[in-house]
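Left out: one protein chain. Kept in place: all the others.
Presenting subunit A:
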Amino acid sequence: MQERLLEVRNLKKYFSTKKGLLHAVDDVNFFINKGETLGLVGESGCGKSTTGRVVLRLLEATGGEIIFEDKDILQFSKDEMREMRKEMQIVFQDPFASLNPRMSVSEIIAEPLRVNKIYKDKIDMSKRVAELMDTVGLAERLVNTYPHELDGGRRQRIGIARALALKPKFIVQDEPVSALDVSIQAQILNLMDDLQKEFSLTYLFISHDLSVVKHVSDRIAVMYLGKIVELSDYKSMFKEPKHPYTQALLSAIPVPSIEVKRERIILEGDVPSPINPPEGCRFYGRCRYRQPICNEKTPELEDIGNDRFVACHFTNNLKEATV
């Protein structure tokens, strides 16, 4: 039986805006097993990054529970949380904005060690920094360089080394390769795969790029307007997506091959506003299978067997729903 590292229950994050309450994360449930990668995909504004931040309590949740190793971290005091953060780290999307330009590479990587007073001895600390640089494939000579001297791929390696410094169990990867060129992106994805095996890490991998998410994830959760609409292992999801939104999303991926010809589902319109969303399925306005009930009752994320979860009133019954 696989062991659960993290479980999120009824997680909510609302922001108050001038126009009303913005439901960024609305009643989200998922769990991640030890050593596993859960991919979280969705388009801009669907709440995937907010989810990642709320899970680490970088943003305070509006409601729900976040169980990490059997404890609800939302109940933790500030001091307890600081201790907990050693176990939970994050790698950010933009390696140009997430590194302090006035700190050298070694200072950036050493910062979490210094803040948490891990080493009394400076020599021990620089040894650990050198070890981390080696782990992520940064040449030793770069130790005193500054971020602006380095390219995106190397900067992202610094971000990864910093996240690894405290030997965490869990890392939120928030679009870690989106800002990189494809040849560099592949290097970083392989590195993260190696690190996961070497240090038995558990990842929450957030991305808008479905091909990347499929490559790295064991299971995938698809988000739409603050809600998870489908969650399943990557193979079944790509073979047979159940939710109409997942179907459209997968069909829209441009595949770098001319042999694969797929029927493209072109969605109408744009994502509606997440401010004061009405009752009913959030995808209602763009769904080609919509029925009256979809506009009245919000579908719950239901277990449809084989560890697959779908939030749709007409799962496995979509054809009949088209009239």
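We take it that a contact is a pair of C-beta atoms (placed from the backbone, for glycine too) under 8 Å apart; a residue touches a chain by one contact, two chains touch by 3 or more; residues count from 1.
One rule holds for everything that comes next: contacts and distances are computed from a predicted model.
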Absent chain [UniProt protein name; select from "ABC transporter ATP-binding protein", "Hydrogenase maturation protease", "AzlC protein" or "Spore germination protein KA"]: "ABC transporter ATP-binding protein"
Touch with the omitted chain, as defined above, among A:Leu6, A:Ile66, A:Val212 or A:Val229: A:Val212
Candidate in contact with the missing chain, chosen from A:Gln185, A:Thr202 or A:Ser232: A:Gln185
Residue of A:Ile73, A:Leu249 or A:Cys287 in touch with the missing chain, whole complex considered: A:Leu249
Touching residues (missing chain, whole complex) on subunit A: 43-44, 151, 153-154, 181-187, 189-190, 193, 208, 210-212, 214-215, 235, 238, 248-260, 264, 266-267, 270
